[in-house]
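The complex is shown incomplete by one protein chain, all other protein chains being positioned as in the whole.
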Amino acid sequence: MFVQINDLHFSYKGAHEETIKGFSISITKGEIVSLLGDSGSGKSTILRLIAGLEMPNQGVVVVNDCVCCDDCQFMPPEDRGVGMVFQDYALFPHMTVEKNIRFGLHKLNRKERNARVEEMLALVNLTEFRHRYPYELSGGQQQRVALARALAPKPALLILDEPFSNLDTSLQHRIRDDLRRLLKQTGTTTIFVTHDEEDAEALADRIVYLGEGKIKKQIMTENNKTFNPQIPCFV
Amino acid sequence: MNKKYAALGISAALTTSLLAACASTDETTSNEGSDDSNVVNVYSSRHYDVDQQLYKQFEEETGIKVNVVEGKSDELLERLNTEGESTEADLFITADAGNLYQAKEAGHLQAVDSDELESNIPEKYRDTDNEWFGLTKRARVIVYSKDRVKPEDLSTYEALTEEQWNGKVLVRPSENMYNISLLASFIEVNGVDEAKEWAKGLVNNMARDPQGNDRDQAKAVVAGEGDVAIMNTYYMGLMLNSEDEEEKKVAEQLGVFFPNQDTTGTHVNISGIAMTKASKNTENAQKLMEFMSEPSAQEKFASVNYEYPVNESVEPNELLQSWGEFKEQDINLSALGENQQEAIRIFNEVGWK
Partner (left out) sequence: MNWHAVKRQLNGWAILSFLAILLIVLPGIVVLVELFAPVNDNWQHIQEYLLPRYVRNTLFIMVATGVLTTVIGTSLAWFVTVYDFPFRRFFKWALILPLAIPPYIGAYTYHGILNYTGVIQTTLRNQFGITVDQSYFNIMSIQGTVFIFTLFLYPYIYTITRAFLHNQSSSMIENARILGRGSWDIFFTVVIPISRVAIIGGVSLVLMEVLNDYGVVKYFGIQTFSTAIFSTWFGMKDTSSALKLAGTLMILVIAILTMERLVRGRKQFSYASTKVKPLKPRPLQGWHRYAVFAYVSLVFAIAFVIPFTQLTAWTFLTFDTVFTEEFWQLVWNTVRVAFTATVIILLFALIIANYTRLFPSNMTRVISKVTTLGYSIPGAAIAIAVITLFLWLDDKVLDLARALDLSQTFVFRTTLIMLIFAYVIRFLAIGYNSIESGFEKVGKSFTEASRMLGWNTVQTFFRVDIPMIKGAIMSAFILVFIDIMKELPLTLFLQPFNFSTLATQAFKYVSDEKIHEAALASIVIVLMSGLLIFVSHKVLDKEAD
């Protein structure tokens, strides 16, 4: 399996009860998985654990054959090759759109880097906004910058935290279709968190229902029928 | 990446260079101070421009560099206490014999055997063991309003506690060293009980709660808040020669009275110099001490602050001469230090703020 998570346990400092009580999941390459649950169900915490922003009490996280975390090692987030789109996007306010996207490309040489930036700008349709600062963009544009920034270093796994919560409803519908197309186009394995069932159905291949730190049930969506994980996709 | 390291490098370099810059100015002091080179390190509680001129003159004559820490007496003394044998200071210059006594008692000083000092400075202004030497003296006198008080009505410090002065006496707060030494001298002359009676009586006769400095007492007399004030002579000199016309006017309305002329004498205190036990530049230090006691230096050193020089071959400033000669309290100045703690306690007990 491309992403393998086994028996993840986690509790916040000072809390008596564990927030995550033995969470396990396997994800195939290119699959889009939605974690759906009420607030407090621990869905965002799972994302942070996968990203390496929190440290689990126990459990194993493997992404693309790389052991990110088990009982004897903990890989810091910067080494995991996981990309993340934050709920509030966290675009660096002191950098332009272009610089935000360029930020994560330090492992490439200058030529590759420029090419990749162009590619990402074109992908999210923001080429003419490259010199704008984040606060000069609309909410939808900001989200696209955040997505481009996260996808630019070609992460093995992309995680999105409540990607639609900051958008108004009309925008939300259009964007989630765009988003799905984009993720499929790039073949990005994705986990995203939402509390809106409609969002989950529209975007995901599989929905994982969470409650009290555990998986309640899983279902395949309509989308899944058109999805063939065996065909690799490249950008 | 490079930018980041550059930023880090620059900030580190900036800090170290600044630190180095800071340290370098002192290096001369510390490094040279550790062996017998051409410096002398002074802790001084005097901060007059004329002092700087004298140090400069000394440097030119002898080639010995004078390094100075200027501070308040009690702070410098406490610094000596803390630094003990490791102090960098060679000389300690301070006002008030009590402070010099404290330094001696704490074992910070050493005796200096110098014929020149002994001939320049009369015995009564020197420590019995030659551990400290007076440089200037000042008298703590009664200042009165020329309009309202006839000098004939004044006689002694003790008389200020009498009924006729009720609500008319002005004096500064008790934490001041001049007051502590004044009371310490009374303890020596009259004993603890009488000294306490005096302090109590004076508190009783005060025109207002003690506040301000000596100059403020003078102003309060002229403003009519009281009729008489206890203050040091040199403040009268400073006020009479002030740049501020109004201060001059105040001083001109006041008379200076030397109390206890028929009894125990007027209270006199000194400012003085002493060599630290830990001194690493003893020869240089002794040279500076002798230099300060010489007539030429004595004249400048004393007259800038309207103090009386201890060297008897030097005439005091004209203004001081115009006030006439007076009988001084005849006590060993060490007593001011010995009785210091007792004096502080009495002040607290009688409620002299």
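Letters are used for the chains, namely A and B, taken in the order the chains are written, and counting of residues starts over at 1 for each.
Everything that follows uses one rule, which is that contacts are C-beta pairs under 8 Å (C-beta built on N, C-alpha and C of every residue); 3 or more make two chains touch, one makes a residue touch a chain.
All values derive from a computational prediction rather than experimental measurement.
Q: For the chain left out of this view, which of A:Phe2, A:Phe103 or A:Tyr133 touches it?
A: Considering the complete complex, A:Phe103 is the one touching the chain left out.
Q: Of the residues B:Asp74, B:Asp153 or B:Glu197, which one touches the chain left out of the display?
A: If we include the chain that is not displayed, B:Asp74 is the one touching it.
Q: One chain isn't shown here. Among B:Ile93, B:Ile142, B:Leu202 or B:Val222, which residue touches it?
A: Looking across B:Ile93, B:Ile142, B:Leu202 or B:Val222, the contact with the absent chain belongs to B:Val222.
Q: Residues on chain B that touch the omitted chain in the whole complex?
A: 1, 4, 7-8, 11, 14-15, 18-19, 21-23, 25-27, 29-31, 33-34, 41, 47, 49, 67-72, 74-75, 77-79, 81-84, 86, 88, 102, 172-173, 175, 180, 208-216, 219-220, 222-225, 235, 238, 243-244, 246-247, 249-250, 341, 344-345, 348-349, 353
Q: What does the interface between chain A and the hidden chain look like in terms of residue numbers?
A: Where chain A meets the chain not shown: residues 13, 51-53, 55, 57-58, 71-74, 76-79, 82-84, 86, 88, 90-94, 103-104, 106-107, 149-150, 153.
Here is the rule we go by: only the chains that are shown with their structure count from here on.
Q: Rounded to the nearest whole Å, what is the centre-to-centre distance of chain A and chain B, using the mean of the C-alpha atoms as each centre?
A: 77
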